[in-house]
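Coming up: chain A.
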Amino acid sequence: SGGGNDSDDAAGQAGGELRVYAAEPAFLLPSAGDDEPSIYVIRQLYRGLVKYNAETGAPENDLAESITSDDQKTWTIKIKSGYTFDNGEPVNADAFIRSWNYAAYGPNAQNNSYFMKRIAGIKDVSSEDPDGEGPKKAPEPKAKELSGLKKVDDQTFTVELSEPFSGFPTTVGYSGFFPMAQACVDAADKCNETPIGNGPYKIEGSWQHNVAINLVRSDTWKGEAGKPDKITYRIFADVDAGYAAFQAGELDVMYTLPPARYKEAKATYGDRLYEQPGDNFTYVGMPIYMPEFKDKRVRQALSLAIDRQSIIDAVFDGRFTPATGYIAPSFQGARENVCTYCKKDVEKAKQLLQEAGGWPAGKKLQLWANAGAGHDKWLQAVGDQIKAALGIDYELKVNLQFAEYLETADSKKFTGPFRLGWGPDYPYLETYLGPLYSTGADSNNSTFSNPEFDSLLQQGGSAKSIDEAIPFYQKAEDILVEELPVIPMWWGKVGAVYGENVDKFVWNAVSDADYGATSLKQN
Partner candidate 1 sequence: MSDLTSAGTAIGGAPVGAEGPVPDAPATGGKERSASLWADARRQLVRDPVFMLAFVYVLVVGSMAAFPTLWTSQDPRNCSTDRSRLAPSGDHPFGFNILGCDYYSHAIYGARPSIVIAIMATGAIVVVGGALGLLAGYYGGWVDTIISRLMDIFFSLPFLLGAIVFLTVIKRQNILTIALVLFLLSWPTIARIIRGSVISSKDLDYVHAAKAVGASNGRIMWRHILPNAIAPMLVYATIVLGAFVAAEATLTFLGVGLQPPEESWGIMISDHQVYFLEDPWLLLFPCGLLVGTVLSFILMGDALRDALDPKFR
Partner candidate 2 sequence: MSDIVLETRDLVKHFPLTRGVVFKKQIGAVRAVDGINLQLRRGETLGVVGESGCGKSTLARMLVGLETPTSGDLFVQGKNMSKVGAAERRRGRRNIQLVMQDPYTSLNPRMTVGDIVGEPFEVHPDVLPKSKRRARVQELLELVGLNPDHINRYPHQFSGGQRQRIGIARALALNPEIILCDEPVSALDVSIQAQVINLLEKLQNELGLSYIFIARDLSVVRHIADRVAVMYLGKVVEIGTEDQIYENPTHPYTQALLSAVPVPDPKLRGLRDQIVLTGDVPSPANPPSGCRFRTRCWKAQDICAQQEPALAVREKSAHPSACHFAEVRDVVHAVE
Partner candidate 3 sequence: MSTDVNVKLDALPGLDPNAMPLQVKDLHVEFRTRNGIAHAVNGVSFDLRPGETRAILGESGCGKSVTAQAIMGILDSPPGFITGGEILYRGVDLLKLPEAQRRKVRANRIAMIFQDALSALNPVFTVGFQLGELFRKHRGMSRKDGKARAVELLDLVKIPAAKQRVNDYPHQFSGGMRQRVMIAMALALDPEVLIADEPTTALDVTVQAQIMSLLAELQRERNMSLVLITHDMGVVADVADRISVMYAGRVIEEAPVDDIYASPAHPYTKGLLESIPRLDLKGQELSAIKGLPPALTNIPKGCAFNPRCRYAQDVCRQDPAPPLYQVSPVRTAACHFWKEVKGDV
């Protein structure tokens, strides 16, 4: 995938102001911004060790000269020289070490500390409160810096992981691993408002919260230059309002569409509606800790009762791709139609349910979703279908706000199937498996536990290369499609529209919108 425009001029035309739809970012600091809107901006302001190929999603060195390891545990990273931050500070080994340490250090409370968890010494830079939520405060962490990061020379450093991980080079393309200048770390709040980047663009003025972020070409950037002279992020709180602005010609690119306007957009914009399978996973988790859901045949029956496409068409205007496996179709190693229970088959569902001993009479199936995000609608359709197919009446539990909902998930208190979603942390298929289903994993809300699955993941992690690792992960997926710890629903689909004056629209298979690479028609 990639360019949505037939223009043969691969380079695209440089110049102009690209006006894009954006939501309010949470942070513009690489160590803190972990949400889509933040990353879309950060990626133009900052650059990291690797970038992803727009077409294939394969990692390619960006600032890194090389990233090598013998044992998949200790990695040596060499950095290209000559790169600087906008304030003139060099981008060197110190820059990366400093940034990663900053992100990992507990008291800094940076959201992306999560991504540093594989690096050795992470436990020592954060500390746990001795009495949970009790009155005592958490003590100072034992160390200020990650023991796994070692500078070798100005342009070289090593990273030691706590466990071997073959996918490490892929992960460092994530914006949480981008470098930050010393001046930025020293005054993080200020840097958040007026970032000091090292990427192809720099901020003009500072972040106008809820209104706009204006980027202009950075003159310190040594790499491949961005196409537009300026990128203007117009910030919207409501997709519908954004779409109205797009329709009024105020925006050149809109990376998403209001769910109900998809068909209309397709009819109106034709080719200029850019579609691509996405990697956001929506699933219905199974509370395996409850007796009713212990039997995998019950889970299979429920999954077989659902006609995903019909829900997608009705509720989402066809904007999603039904899931037939646990790994995003766009990912290396993904296979089609691995999940045999992910198609509607009422007969089989009934049979399986019967075999499992049926559903307790009179008991209502409680379907959970968080409030205010529109999930209730499709979940209701799911309930309707289950009711129609298996005669199980349902009840929606959809009034928890997100925070409380997540706490319910964390404490495994769902009393029935629950909707959740998952976005990849890095473009490596492991991201869909380990965090969600390995025994005791943080986000394993179903409490699924399968020793065979765990060991397959282990083997995949220490495989010599990505290619060698993939078969292990695929076997792990095979276990999932049989056990169904969660019912896969669908994959997001990229549905972006762009204006007539866009020359070449570029969508990165991994890091999504790449506004720097999108060019405008020049006349």
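Selection criteria: all candidates are chains of the complex that A comes from, given by their letters.
To be clear about the criterion, contacts are C-beta pairs under 8 Å (C-beta built on N, C-alpha and C of every residue); 3 or more make two chains touch, one makes a residue touch a chain; residues count from 1.
Owing to the predicted nature of the structure, the values given are computational and were not obtained by experimental measurement.
Candidate 1 is the partner touching chain A in this complex, chosen from 1, 2 or 3. Contact residues on chain A toward candidate 1 in their complex (touch as defined above): 240, 258-261, 263-264, 307, 310-311, 313-315, 371-372, 376-377, 380-381, 383-385, 388, 396, 398-401, 404.
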